[in-house]
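For this depiction, one protein chain was excluded, whereas all remaining protein chains were kept in their positions.
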Amino acid sequence: MNDPGKEISRLAFDERGADYLLAVREEYGNAGPAFVAKGEDVGDIRTDIPYQLVTILRKIYPYMEDGKIAVVIRRCEEKALNELIKRGIIDGDRIIRIGLACSEGQIEACRCTDPVPSCVDIGSPGKGWNEDQLSKELSAMSSEERLDFWVAQFRKCNKCYACSTNCPVCVCDHCVLEECTFVAEKGIPPGMAFHLIRAYHLSDKCTECGECERSCPAHIPLLTFRKMTNRDMKDLYGYESGDTETVSPLLTTLEGDLLEEEED
Amino acid sequence: MQRVGVFVCHCGHNIGSVVDVEKVVEYAKQLENVAVADHNLYSCSEEGLGSIKKSIRENKLDVVVVAACTPRTHEPLFRRACEQAGVNKYLFEFVNIREHCSWIHAKEKEAATEKAKRLIAMGVAKASLLTPQKEGEASVIPVAAVIGGGIAGLTAAASLVSQGIETHVIEKEARLGGLLNNISVIGPEFVETEPLIRRLKEDLERSPQAHIHLESRIVELGGFIGNFDIKIAEGAKTTDFKVGAIIVATGGRELEPTNVYGFGKIPTVITQMELEKRLAGGAAPSSAIFIQCVECRQPGREYCSRICCNVTLKNALRIIRSNPNARVTVLHRDIMSYGTTAERLYREASESGVSFMRYGLESPPKISEKEDGASVEVFDETLNENIGISGEIVVLATPIISQEGTAETAKLLKVPADKNGFFLEAHVKLRPVEFATDGVFICGSARWPSHVTECIAQGLAAAAKAAIPIRGGKVVIEAITAEVDVERCAACGNCVLACPYEAIEMTVIDGKRCAKVNEAQCKGCGTCVAACPNDAMQQKGFTTRQLGAMIDALIKNCKEEAVE
Amino acid sequence: MKENVVVIGAGIAGIQASLDLADMGFSVHLIEKTPSIGGHMAQLDKTFPTNDCSMCILSPKMIMCAEHENITLHTYSEVDSIAGDFPRFKVGIREKARYIDLNRCTGCGDCVAKCPSKVPSEFEEGLSIRKAIYLPFPQAVPRKMTIDAENCRKIKDNKCGVCLKVCQAGAVDYDQKGRIVELDAAVIVIATGFDLMDATALPQFGYGICKDVVSSMQFERILSASGPTGGHLVRPSDDKEPVNLAFVQCVGSRDAKNHLYCSSVCCMYATKESILATEHAPDVKITIFYMDMRAVGKGFQEFVQRAKKSHGVRYVRSRPAKVQQANGDNGVLVSYETPGMTGEPVSEEYDMLILCPALLPSSSTREIAKMLDMELDDDGFFRTPDIRYPTDSSKKGILICGFSGAPMDIPDSVSQASGVAARTAELLSGGDR
Amino acid sequence: MTDFKPSILAFCCNWCSYAGADLAGVSRLQMPPNVHVIRVMCSASVKPEYVIKAVTQGIDGVLVLGCHIGDCHYLTGNHRTAKRIPLLQKILDEAGIDSRRIKLDWVSAAEGEKYQKVVTEFVEEIRRLGPNPLREVRF
Partner (left out) sequence: MTDDNFEPNIIAFTCTWCGYPSANLAGVNKIDYPANVKIIRVMCSGSVDPAVVMQALERGADGIIIIGCLIDNCHYVEGNKNAEERADRLKRLLNVLGLDSKRIRTEWINASERVKFANAMREFVDEIRELGPAPHIPAPKRKELTSEEIKKEISRIIEDTGAFDCVECGKCTSVCPVARFDTEFAPRTIVLRSMEGITDNLANDKDIWTCSTCEMCNSMCPYKVNYSGFIQGLRGTAMQLSNSPVCSQGGLIQSAIRIMAGADLKQNRLDWVTEDLEIAEKGDVFYFVGCLPHFDAIFADREYLELTRTAQSAVKLMNAAGIKPAVSNEERCCGHDLVWSGDEENFLKLMDKNLELVKNSGAKKVVFTCPECIRTFEMDYKDFAEDIDFEIVHISDLLVQLIDEGKLSLPSMADEIIATYHDSCRLGRHMGIYDSPRSLIESAGMKLVEMENTREKSACCGVSAWLSCNSAAMRMQLERLEEAKKTGAEVMLTFCPKCRIHLSCAANEELPFDRERVNIITKDLTVALAELLEGK
């Protein structure tokens, strides 16, 4: 592919009438999110560095009263965006999506199972992994071993909140984990409650973009935990986050599938 | 910090005999924020309440914790006492150490005392975080609705109308009267039913206040006490109207026996209703056998349907009166003719030749068909012999069972029904004609099989209970509704979808998207609180910090215990 | 101006009627013969079928009654005269002298401790004593003392006077006189309830002859934690815990020589008392002699099944004819015919016997009926001529509820009491049908 | 170990399971004294965060008791509970906390015996599972 940046800016501004473009750009040797207005120089756009642009989009969106914004989004970001649209936090019409298919290496890094965006504009679609190796091992373990594993992992956490800050779907400004209502120990590490509450909150939102794992300085395999929780959600209610219609099963009634009264 | 007063009750014997009340009071004294701890023999008595009020004033208490019986009976009583002593009635916490401790751990006094301490510690933890609340008020629409046009419903409606209250009667059949339409005379004084129903119907038809809806069913029902809106399907069209109170008088129906005693196979085996028709036509048989307790007072349907004995006595006497040398036999397991007139009916029946034979549950009568009727063989317990009797007809006294469609009505009205399908009243002894849900009342056989006189009495009672809020004009709403902390709300929309009553909507308050609760519609269930990820939604009286504190108190207690 | 309604009798029916009438906005005058409202329900320990503690569900209503701004209590008072007719009755209430200043008395009880003269307590059915100055029961409403003139040495023969000295509140006033209060009332509600038949009229049951034969109300008091034995199940003759005890039903009821009617509630309270007895004394064995086990209300059959299955209560369908003293002066010998097959006379020995006497219309029912020449039916209950109005008596404007109309249990009394409120509203809103 | 006294938290909804617990009390149904009831208006108001907080800080078992489906005083409140608690159990399981420490059940106002059965069986289950492993784990 010749310079992806050009292609992206063409698609965004010329073809799809965006007023702004949000993409990852490399400047002076380090890559970061760039917010380019129409007509400005797009610069050296990198498509091989995994960066959660939807989180940035969510943060700047309230301040952009008008204008359409184009975003370079991979499949997981597209799903995260859908979750935000579904909750009315972002108005879908103002967003123009530029689909980026993940490279093999990236798919492997994220052990991603669903790497191809709905419309592929850049990059060639690769094949998703079917199973995350660690979660397979974990589910083979007995619950004591699993507990020891996670206690060991969570003991490394020093409550820097990187995971929740960078997470596209973690929308609360005042996160309940910052107070001691539920996370009792004030000290570091914050104890199991911190992570379990976060897992529960994200159970109907997380799109497995892996940003939390990537941004965790203690390298706690948070993505694995997210994947296991999402698999539970799928087993229990056949729900996968990432589309703009299905309401989270935690909020709906039992509808048809009434829990048959366990006759004891 | 809040000055908390803890009052532990002996409840006479019930708590005092299991929980060491003095030790619990000592423990409560050293709990955080507890200014004073005391105990008395009967806190719910005037003397008990008096001592609590005195202690509130003397020790200038902010919050009161009472450890006694279940809050479901005495919470209003103690809240009013706190109010009278100058403490906001919501700065009060009830700890149940009777039904949830002394009564269920009667044999483990030591463990029960420890548990009482922990429960009180949790109660005090929550009490310290309680904040004063103010009750809401709602106006009451001066209109009542009566569901069911049987004798109970008609009496209630007639009474409401004659008190000047506009009333809708909703009857699913094409004519009013319910069960009494196919019963011509009722015991024990053999009163004609037709004039009774006709007079009640005329009272209603004459009055402009009464609206009778025949062949109509409720399809939708919403709102709450004082402001119910009802949509009914009346024949083809649907009408809806708003009412302040609802009286359920859907009545009961006679059980069709299912292949027992040859019913359905032997033509001469009939039910009481069938007999009523025949007797109304004047055709009295020359001999009859009544079998009581058919398909009831047995495993599967344990209850006694209260009225079938008296119906049998009445019908037996009608047979004898119209055909003096008729031979009537009643096979029974107990004759339930309680009261004055019913017992005299029983005497008169036995004096005019009706013979009563007692059979056991394990040895029911055996029926075999004969050409001119049926013959019954029964093992008479007293004579210890099998006795054969023959009768032109065999009448099965089957019980009154719940009206069909009770489940739907219950769901519509959001009121409970027991395992037999009869509605569950608020308190079996002291609030027999009210539901736990405010503004909804119950009378007649829908609550429990009742004689006509009892249905009428309950109809009047339900009318009185419905008239109270309507005459009062306003109704007080419990202050346990949800409220949003606009600052914290991230407008994630969870609460809007979670609320069973759609009482929450997303709005914009000074530029910020956030959720808003419609206080009048919110019933205070707290579903939204649990759906809210970041504690923006709180339920008055059950805030996350209060319940969190209770959990902390338990955790702290268990840790201490583990250390011991 | 709120119309006045006079309610005579402050048992559960009178209390409920007053509360509903007051909630409807009528001004209620509740007249009670004894010093405290509550009636017989206050004497009960528990109520069937849920075994709720009776006082726990009654005292809130008593307190609401005392505090309701539309209700005026006239306790220790009787109806002196009733004149006029609906809707302008003239009611004379004779408030008997209590010799206590109600505003000052706090019910502290110091006087009771010092009072020398002991009297058998009516509330405890004679099982324990009260003093001449007394509070009928701990949860009494109003919580004020009363001096019983016949037994007070000071009032009778001008001796003693210790209660005056002891009372810090200065509430004792020996020369207080009773007074007649005249009031006009639009409607009169009669809720005079029942009296327990005196079982000494049936000597064959040994009541008053054998010490260990008690009435059901006495047994209720024995079971009650605030009762004479503090809730310990002991028998009167030697205060020992009985090993086997028996209930006899229909004593005086369903009896052509005494009262033909069935008092409706004895089957159920006997079952309740037997369940309670097994709780107080786990290894007691209980027999109930009955005619028909009339468990007709909600949850009643299950209640009886529970008594049979998990409390081991033995139900014998037979009516004992003779009760004699067993050996010495405790325990009794009960002779009855074994039901069913054998059918031979048997006499068994029981440590304690509980009689369930007939529940009669109360003496005040008769007095008021005479005063207003109202019709009574042949069992002595008020006649209710029109089936459409079960709470209307034979005189217009005079309504009845509870046991004075017919034998019934607490829920039915409460329903009728509310029914009275509806009828009052109907009568007074002119829309009478 | 025999003298392990489990500490158990129970959330009971005011209209059904709390009333069922009262009925169990009124009927004097004896049960082990390790269960501490917190009265909430509806089982749906029980935040999973409470359960996580309790379990992660040493409480041996949490019972959530609501009205039978269809009986809920607030219509479909208990439907949400019926969705949340199973997911919560799975998450805890993933983290290695035995999901049998959390139990969801329905007890109506008339089911004193069922309340006794649920409580007694749950205490036995927790006793079998042993103390909550997170008690000693010091973070």
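Lettered A, B, C and D in written order, each chain numbered from 1.
Here is the rule we go by: contacts are C-beta pairs under 8 Å (C-beta built on N, C-alpha and C of every residue); 3 or more make two chains touch, one makes a residue touch a chain.
What you see is a predicted model, and the numbers here were worked out from it, not measured in a lab.
Touch, as defined at the top, links the missing chain to these shown chains in the whole complex: B, C. Among B:R347, B:K370, B:K411 or B:R471, only B:R347 touches the chain left out of the display.
Of B:V219, B:L361 or B:L383, it is B:L383 that touches the chain left out of the display. Interface note for the absent chain: among C:T72, C:S128 or C:S318, the touching residue is C:S318. Screening C:T34, C:N70 or C:S335 against the full complex identifies C:S335 as the residue touching the chain left out.
On the side of chain B, the interface with the absent chain consists of residues 347, 350-353, 355-358, 380, 382-383, 385, 387, using the contact rule stated above. Hidden from this view is one chain, which touches chain C at 204, 250, 254-258, 291, 318-322, 335-339, 342-347.
Assume only the chains that are shown with their structure count from here on.
Relative to chain A, the chain whose mean Cα position lies farthest away is C. Per-chain CA centroids place chain A at a distance of 73 Å from chain C. Per-chain CA centroids place chain A at a distance of 51 Å from chain B.
Within chain D, residues 26, 28, 48-50, 53, 57, 76, 80, 84 each touch two or more of the remaining chains.
Contact with two or more other chains is made by residues 418, 498, 531, 544, 548, 555 of chain B.
Of all possible chain pairings, those that touch are A-B, A-D, B-C, B-D, C-D.
Contact residues on chain A toward chain D in their complex (touch as defined above): 138, 141, 143-151, 154-155, 176, 181-185, 187, 189-193, 195-197, 199-200, 203, 225, 228-229, 232-233, 235-237, 249-254, 258-259, 261, 264. Across the interface of their complex, chain C is touched by residues 23, 26-28 of chain D. Chain B contributes residues 487-488, 490-494, 497-498, 506, 513, 531, 533-535, 544-545, 548, 552, 555 to its touches with chain A in the complex.
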